[in-house]
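The structure appears right after this line, and notes come after that.
Just one protein chain is left out here, and the rest sit where they should.
The letters A, B and C name the chains in turn, as written, and every chain counts its residues from 1.
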Amino acid sequence: MIVWMDQFFVLLRNWLVGFLPVSLQGFAGVLLSVVTIVLLFPALFALAVWLERKGLGRMQNRLGPNRVGPFGLLQPIADGIKSLTKEDIVPLSADAPVHFLAPVVLVVAVFMGFAVLPMGRNMVLVDMDAGLLFYFAMGASTELAVFMAGWSSRNKYSLLGAMRAVAQMISYEVVLLLSSVAVVMISGSLSLTKIVEAQNHYTWGLPHWYIFTPWGLAGFIMYAIAATAETNRSPFDLPEGESELVAGYHTEYSGFKFALFFLGEYLAMFSISGLGSTLFLGGWSAPFSFLTWVPSWIWFFSKLMLSVFVFIWMRGTLPRLRQDQLMNFAWKFVLPFTLLNLMVTALWRFMGEGWERWVVCSAILVVVYVVMARVSLYKEHIRPRRYRYAD
Amino acid sequence: MKTMEEIKAAIEAAAPGAGVEIVPNPSPSGQHSLRIAPSHAVAVATFLRDDAELALDFLSNVTGVDWLDKEVTEKVKVTSTVTKTVDDVEQDVEETVEETRKRVQPGCLEVVYHLFSSALKHGPVILRMKTMNRTDQVELPSLTPIWRSAEFQEREVFDLYGVVFKGHPDLRRLLMWDEFKDHPMRRDYVDPDDYEYEPTPHDAVLTRANAHKAAEEAKAREGTGAGL
Amino acid sequence: MTDTAFRREKMEEGWNRPPLIEEDGEAELLEVAMGPHHPSTHGVFRMDLALDGERVVRLKPVFGYLHRNHEKIAEGISYLASMPYTDRLDYICSLTNNWAYALAVEKLVGQQVPERAEYIRVILAEFTRIQNHASSIGFLIQEMGASGTPLMYAFREREKILDLFEELTGSRMMCNYMRFGGCRVDTSAAWLDAARKVVDGLPGFVDEFENLLSTNEILMARCQRVGILRPELAVNAGITGPMLRASGVNYDIRKVDHYGIYDRFKFRVPLGDHGDIYDRYMVRILEMRESITILNQALRDIPGGPIMDAKAKIRGFRPKPGEAYGRIEAPKGELGFYLISDGGPNPYRYRVRPPSLINLTVLEDMCLGSNVADVVLIFGSVDIVLGEVDR
Partner (left out) sequence: MLGEGILKGMAETARNFVGSYFSAERMTTVEYPEERIAPIEAARVFPFLVYDTENWEAGLRCVACQICEKECPPKCIFIEKSKDKKPDAIGKPQFYPTRFDIDISVCMSCQICVEVCPFEAIKMDNVFELATDDRFGGLLLDRKELAKSNEYYHGIHPTEAARVDARLAAEKVKADAKSTAAVVASAVKGAERPAPPAAGGV
């Protein structure tokens, strides 16, 4: 029963495919999985939009959407219908083909990333040996779409937004990759299924997730920062900062093309959260050994939604950085720290089992973090102030 | 703070020939003002700002005022010596007769500056300047080089009253659009006919708007070009 | 004509011109018209920017989109009839506008105000100051990209204050409450109790604001040493209000003029040392705290008695010829009314000294050399309302 629940989707697929001739089975299986992903994640997108609006509302002491359907649950559908029926405006001077292609390229590139994510035990579309590399290759091509959008719109705000987006995404791509390298160094594999398998062990009922190691925690934080920047979410949402650049690179998009950008942004958030939980949070493995009976895909998706909630939480709290501060942060703080983390990971790898490596690695990371943070804030003259009063 | 007379004396000592004149204010506010000659305005302003005892470093308010030409009817007491017979004796008696005279007071545009001191926390000291008339000699020196706060306010006075400030770094219209011709705050400004098209209970406005609309349509029919 | 053909024709006419301009044949500058419909111009306001990359090299503010010629209207109607129009100047703080106008007219005619009315005026003005500062900080952080959370907290508290205003004056924003020689209606004991209750909740609200924002590293990084205004320039340019005090100039009209009965209350004037956005933010926070102490004192000491001077006239109000300039410390700065009477029922000249407009004098000076993103912030930290700028 437990296995049946766990493998429900796999078995379902195999059962459905079984009706077809053997020669078609392989192709049909892949097709079925692709269709599932293409349907499932937009559905999740609708849920996440609802969750975001509701969560933001509650954080701001508002009710959030509550008119369409029970608890406003049908709001995303209403939004979808609205954006489908809206006029599709293409600016007169826009580069029309590129303007049209940009959202398509974005969504396609983002969807490709899902191919290698293990969403449960045996639930991965393509179990590639170099899955991580494939993922990053696909992730990097979203920048192209963003720049296409900004450039083709012939709008000054779009152009500024696209320039910001490209600078920001390339910078943080480096950090994203380097913080994942630490995981690869320990697990010894680029295959995402192997990385999950490596974390799916338990000691005293607790899992061997990489986040529960000093280098893993540091790596995860750096990964989270880079992921936020990579998906253009607050506090790194400069490319579309509505108070400065109206809507950044998608200022000139309306109707369904805008909806595609919106979808692309959320899908990127899902896929990057999925990758993050795969790398550091044990993917589909349960958080306690006594919970392993719960189907693996439930764990994957609950971790994904949890990280989505953290994204929403940050968006509800934090103001955004400025472009130069963002770049400084990437190149002068996050990147050096990630490089250091790589060295600490190597140290961890070669110090062998035992409590010493915990102490040494944690100490190095904490001391360097504190010193670097203090120095960089001091250099930027950022500090709390005292105020004087006149009577 | 010094009294008006003392300030007047100080200004005259610092900028001889400034032609300072105290304009009394009969209202209970008691805010009397100083009228200065435009030719010496910059010197006076610099003195007021830099003088240690006055230190009027903060120009709060710049205002334009439009004084139309107006016919003043004033009662003037005229004293004349009249020979009268009082108690059967002919005497020269001083007699005061009230005569009603009419004269036309020429109109002008006036600019009023309210000065305060942020360092010494006193004020207001009110400066006034007059243009020669309301039509062609409407130039006054700009005090923006002395107090930056006059920048937008003098632009506003230029825009709404038509006072041309010499020496203003960027004298453009502030509130009305650049193509606008008139100066709407002048007392003799007339609203354009198309001010309000909407039906209101006030038939006068409506009638005027309708007339304007009809005229405009007729014009368009004739093909003589756009209305406005 | 087909869309494509139309497009082609327009492109040949020069629509396709790249959005770059040449200046002196040296640098290529990007000209951006920020506004009049830009998300963060607080209404309809335009800034013509010339950008070198993202750095501002020129900024020209353009006003007048909301111009109603308030002063001209006022010259055509009676003194009393201008009172509701003053509500519409700075529509966030109608009560201080009322007070400034009432004060100017009282100076013009030498009208006395009963003690109770003075207390009510102080209470309402300080409530207005708190809600203005709270929402202006909210708008500022909104422009920093915090998705409106502080703004919503500010609006939550503002709602309570507006409820008080509505109960007393009959309107939430367009209060039209003060009259020459007093106030329109008396406060009930129940209203005073409700006001005390609201005041008791305010320190907690300010604490919440401070927890959320004051030590936030991103906010400090964005605000500190940005948009610096030197005190000499601030005084010379006629800057008033929290902006002037953030530059370190001790000039609070409540302390300087002692208008009303402000000399009876014990409160301090917070001063900033740097004159940057963070100082403006903090000065507003600290002024809110001082306002709470004033409110506590006023609500404790409020005496009984009439609220209108017996000699005050509602109908047939004709001041003797003369002029008066009355000013108060409105939340945004010095709000002055300059009135000239020719003895008639209407003012001969009615002039508003709008703090919002004059505080914008130094906008270009503060913005030169900073980023587009900073322009938005600096503009937000000036705290303007377009209803007052354009009148």
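Keep this in mind: contacts are C-beta pairs under 8 Å (C-beta built on N, C-alpha and C of every residue); 3 or more make two chains touch, one makes a residue touch a chain.
Note that this is a predicted model, so its numbers are computed, not measured.
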Sole touch to the unshown chain from C:Ser78, C:Gln112 or C:Asn296: residue C:Ser78
The listed residue (C:Leu66, C:Leu192, C:Leu212 or C:Ile261) that touches the chain absent from the view is C:Leu212
Considering the complete complex, of A:Gly29, A:Gly55, A:Gly113 or A:Gly241, the missing chain is touched by A:Gly55
Out of A:Leu16, A:Ala43 or A:Leu63, the sole contact with the unshown chain comes from A:Leu63
Per the touch rule stated above, chain A touches the missing chain via residues 55, 58-63, 66, 313-314, 316-318, 369-370, 373-374, 377, 383-384
Residue list for chain C contacting the dropped chain reads 73, 77-78, 80-85, 87-88, 149, 153, 156, 159-160, 166-171, 174, 176, 179, 182, 184-185, 201, 208, 211-220, 307-308, 310, 312-315
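Quick note on the criterion: only the chains that are shown with their structure count from here on.
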Between chain A and chain C, the Cα-mean centres are separated in Å by 42
For the pair chain B and chain C, the C-alpha centroid-to-centroid distance in angstrom is 28
Expressed in whole Å, how far the mean CA point of chain A lies from that of chain B is 66
Counting only contacts in the complex, chain C reaches chain B at residues 63-64, 67, 69, 71-72, 75, 107-110, 233, 235-240, 244, 249, 251, 256, 319-327, 334, 336, 338, 340-341, 348-349, 351, 353, 357-358, 360-362, 390-391
The answer for chain C against chain A in the complex is residues 4, 6-7, 10-11, 15-16, 19, 30-32, 38-40, 54, 141-149, 152-153, 156, 212, 214-222, 224-225, 250, 252, 255, 268-274, 278-279, 282-283, 286, 371-374, 376
So, in the complex, the side of chain A touching chain C is made of residues 56, 59-62, 92-93, 96, 154-157, 159-160, 234-235, 237-238, 241-246, 315-325, 377, 380-385, 387-391
